[in-house]
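Mind looking over this structure? Questions follow.
Yeah, one chain of the complex is gone here, protein chain that is, but the others are all in their spots.
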Amino acid sequence: MKNTLGNVVKLTVFGESHGDAVGCVLDGIPAGLPVNEEYIQKQLDMRQSLPEISTSRREPDQVRILSGVRNGYTEGTPITFILENTNVRRKDYDALAGVLRPGHADYTAQLKYHGYQDASGGGHFSGRLTAPMTAAGALCRSLLEKYGVVIGSHIAQLYNVQDQGLPADPEAVRKLNEKMFAVLDEQAEKEMLELIRDAREQGDSLGGILETVILGLPGGLGEPLFGSVESVIAEAMFSIPGVKGIEFGSGFRFAEMYGSEANDAFIVRDDKIQTETNHNGGINGGITNGMPVVFRTVIKPTPSISRTQKTVDMKTMEETGIEIHGRHDPAIIHRARTVVDNLTAFVLVDLLTEVYGVTWPEVLKCA
Amino acid sequence: MKNTLGNVVKLTVFGESHGDAVGCVLDGIPAGLPVNEEYIQKQLDMRQSLPEISTSRREPDQVRILSGVRNGYTEGTPITFILENTNVRRKDYDALAGVLRPGHADYTAQLKYHGYQDASGGGHFSGRLTAPMTAAGALCRSLLEKYGVVIGSHIAQLYNVQDQGLPADPEAVRKLNEKMFAVLDEQAEKEMLELIRDAREQGDSLGGILETVILGLPGGLGEPLFGSVESVIAEAMFSIPGVKGIEFGSGFRFAEMYGSEANDAFIVRDDKIQTETNHNGGINGGITNGMPVVFRTVIKPTPSISRTQKTVDMKTMEETGIEIHGRHDPAIIHRARTVVDNLTAFVLVDLLTEVYGVTWPEVLKCA
Amino acid sequence: MKNTLGNVVKLTVFGESHGDAVGCVLDGIPAGLPVNEEYIQKQLDMRQSLPEISTSRREPDQVRILSGVRNGYTEGTPITFILENTNVRRKDYDALAGVLRPGHADYTAQLKYHGYQDASGGGHFSGRLTAPMTAAGALCRSLLEKYGVVIGSHIAQLYNVQDQGLPADPEAVRKLNEKMFAVLDEQAEKEMLELIRDAREQGDSLGGILETVILGLPGGLGEPLFGSVESVIAEAMFSIPGVKGIEFGSGFRFAEMYGSEANDAFIVRDDKIQTETNHNGGINGGITNGMPVVFRTVIKPTPSISRTQKTVDMKTMEETGIEIHGRHDPAIIHRARTVVDNLTAFVLVDLLTEVYGVTWPEVLKCA
Partner (left out) sequence: MKNTLGNVVKLTVFGESHGDAVGCVLDGIPAGLPVNEEYIQKQLDMRQSLPEISTSRREPDQVRILSGVRNGYTEGTPITFILENTNVRRKDYDALAGVLRPGHADYTAQLKYHGYQDASGGGHFSGRLTAPMTAAGALCRSLLEKYGVVIGSHIAQLYNVQDQGLPADPEAVRKLNEKMFAVLDEQAEKEMLELIRDAREQGDSLGGILETVILGLPGGLGEPLFGSVESVIAEAMFSIPGVKGIEFGSGFRFAEMYGSEANDAFIVRDDKIQTETNHNGGINGGITNGMPVVFRTVIKPTPSISRTQKTVDMKTMEETGIEIHGRHDPAIIHRARTVVDNLTAFVLVDLLTEVYGVTWPEVLKCA
């Protein structure tokens, strides 16, 4: 569906990195729900580069809600978010026109748009498009928070450094959500930041693995087969630039397990059916089972590096070298984390709306 | 979208494992394309259990095309596939009613359908629903084959045994596609089969990792952000029961790479722009770049095992044990492989149609 | 969306008139709702030709529910309806191959499907495809009936004969719904039947106008702008072969009214806000206002007539004459009425589900 995501609630993104603005339309949120603009702005701020490790441009990312919200409440009509592009430097990019940046979408954009694409800063492919996704998702996330659904992610791995496990505890996750660089283990955090700074100095970059947990989500969401919770979360996550893999629960580790290990035994706790382990990441047969939903996404190293790379000049069809100057992040995983969390919130609101329609806030309240 | 997959070409599946029939409707294939029923039947046969390792029931899986095909050509109208359920044994399952099978969808089905679900054999959650997916996908795949697009998968890993790498060579892939148990390395194949037979004897099961390659696909397919090739393939793959993870190109290994390693340098070969490596799995910015598309899916061990497991009886809300009898596969990865290959073909036809409409066969022919 | 109708609940039709079968998949009905198969069969019977005025073939139209229903209740999974084609006479049509039937889709089918269409009996364009629409709609309609929503239509006009007005009274509508030839005024009914018999004797045919009323529908359904109740009903009605116009409330008569006449004054009756008149047909700004929803559809005369007509032979590109033999109805308006009523029920269930999700039966129960 091109630039629209969602089955019943729809999120349509638009804009180019160095055009006038980026933004999105969020349609299908019921009327009368509170809009926490402060929360939305805070999420946008958390999506920013970390000054201590980045040379990236810092757009203020001031969001303007153009429609669908009045006096702090949703009107039930489409909610439009606009972020003007204030710090545009088209010249940084024009120099490269025709010379393909490895790992970027320059070449595929050419194949698809035949020279009419806006190549500056990645244009419509830019990570900047995740700002409106974050804004719309943050609106959803603050509603979920209000009704007891908590989403959080940490950087589980960066190069050879691993963080400790993410606890299935709402308070711990809320605390994690306050951190700009979301690592639980202090030593691991220090090492990761060190690695990123080293990469920056070498004109290089790093990726990593995010682990996300959703707590408080009711069972019974999702569909068997098409429309599985895995399908809709994966579809959304792969729309975030740089995401190249996703796994739920034990994920790829299932390959080395026996069924007798992989099956989560059912037990009764607090008069509720639960599972003793959670290898399936809270999802059986595509449907939530009431346990924490857990998934991991891998983010590839950001492709903009200043080291000389081998590439091709499309105009001459000759091989050449490229050095990418300008403002770039040596790592974006801490920024991707904010996008993952908030976009996940959008997906959950869509899932809830698909099942319960406009009554979903009532259903959550009573859960 | 519940039981319908696809953006422009639509695949709607229906049926329950132990109901009258399973089937699907495939809508959006242009008129006048040849339908190779023999090829479709062969794919359905390859989705069957391997007798040497399985105790599973073998449905003949004879497909009937009910509409949309006449004299061996598509009519341009919806194509309906029906597979009658001939070998139904509802009694095997009634005994378990109320006692939840770990790793299965029994509990989530209850949460969603409140007792009205058909629990026999997994009902609508059953792996049997992948038979109509395979049939519809096989129709698409034989068309792609005709125009030079080749899809193939091998079992890259099963427990601790790894297969050799999958070559990006159409002939090698076609040869692989003839094998029921798709492993390239003879010794690895032997060891994997041995592991599965051992698991069966222990009343246990195994999963594994499939690696899939798509050759001959033109560049420029897919969309930036939502609608990326990764998004649409992942959405489809996670609708296959048992799939719990997917990665494209270097996937989770990106976490341990530097940007300078991860970026695929552009080069000119045969007067075409190509990449020297293929860490991005043929996809940049969500769009195909003309290189082989490569992805890996993990299949969890089949949850039906005869070993005693801890679980809960929903009727009494008491913890109990369960032993699952009946006919089961100790591994389904070789069957999942056929579903992955053919469902991928459906996704590609949808992608091609989204861009080129009914002219896509012409576009492939000229590519 | 080609052969799928509906925003949240989806109806996918398939089949050709003289192929193996026609059918449909209805997806999105919540689990646990009663399926009244007798009611469904009765609606299919009412869609049949009237023996006293028709020479048409009478398919038994025995519906088979292939999936999604167990022990008389919906399972929550896709519901598949199949009607085998038992009385197929391909020879009646082969004689005409290449000679275009005026008013039919022979020529446009050729433009779209380039000779691969099944021309027999109209193929996928046949009125026979309204049988599965009727079956799926009847399932929806019996649920609506259960919760107090009543739908009914009468033949408001046939040639120069007009029926009396349709009362906004559930009991009167239910009584009307028992009649095969839905006319309220006895004299008008007699004259209409006479006109049809005359047309048949002259080898000619007649159309007419259906007036439909929906009672008991809650206010607040539909959307402003796109997704208006008028939009979704009109979209569905124009999928019924032969429908060439639709108007809501005073419809085309609005052209000759002043605003002061056309505006429906608000009043309070039974402690509820109502309107004194109902020129807007129960819909303001695209959304139901709680008053009866009223619309009228015009059905063109059935194009199959035995009188000689001027036409073209596509093979020779020469003008020629055509006489259409075989079994045909001189009027189908009484059959179209059953399709209109039942397909409307599907649209309402989709509208209710879009707003209330699976809770819609509860909402209706409490209304």
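Each chain gets a letter, A, B and C, in the order it is written, and its residues are counted from 1.
FYI, a residue touches a chain if its C-beta (ideal position, glycine included) is under 8 Å from a C-beta of that chain, and two chains touch if they have at least 3 such contacts.
All values reported here derive from a predicted model rather than from experimental measurement.
Among C:9, C:199 or C:293, only C:199 touches the chain left out of the display. Only one residue from C:34, C:216 or C:290 touches the chain missing from this view: C:290. Touching the chain that is not shown, out of C:249, C:292 or C:361: C:249 (per the contact rule at the top). The omitted chain makes contact with chain B at the following residues, 8, 77, 224, 353-360. Although one chain is not shown, part of chain C still touches it, namely residues 1-5, 7, 11, 13, 100, 102-105, 107-109, 111-112, 122, 124-125, 129, 157-160, 199, 204-209, 219-220, 222-228, 230-232, 234-236, 238-239, 241, 243-252, 254-268, 271, 273, 275-276, 279-281, 283-290, 298-305, 307, 309-312, 314, 317-319. As for the chain not pictured, it touches chain A at residues 1-4, 10, 12-16, 19-23, 25, 27-28, 31-32, 64, 66-68, 70, 73-80, 82, 112-118, 123-124.
What we mean here is this: only the chains that are shown with their structure count from here on.
Traced through touching neighbours, the fewest hops from chain B to chain C number 1. Mean C-alpha position of chain B lies 39 Å from that of chain C.
Centre-to-centre separation between chain A and chain B, using Cα means, comes to 26 Å.
Residue numbers of chain A whose C-beta contacts span two or more other chains: 224.
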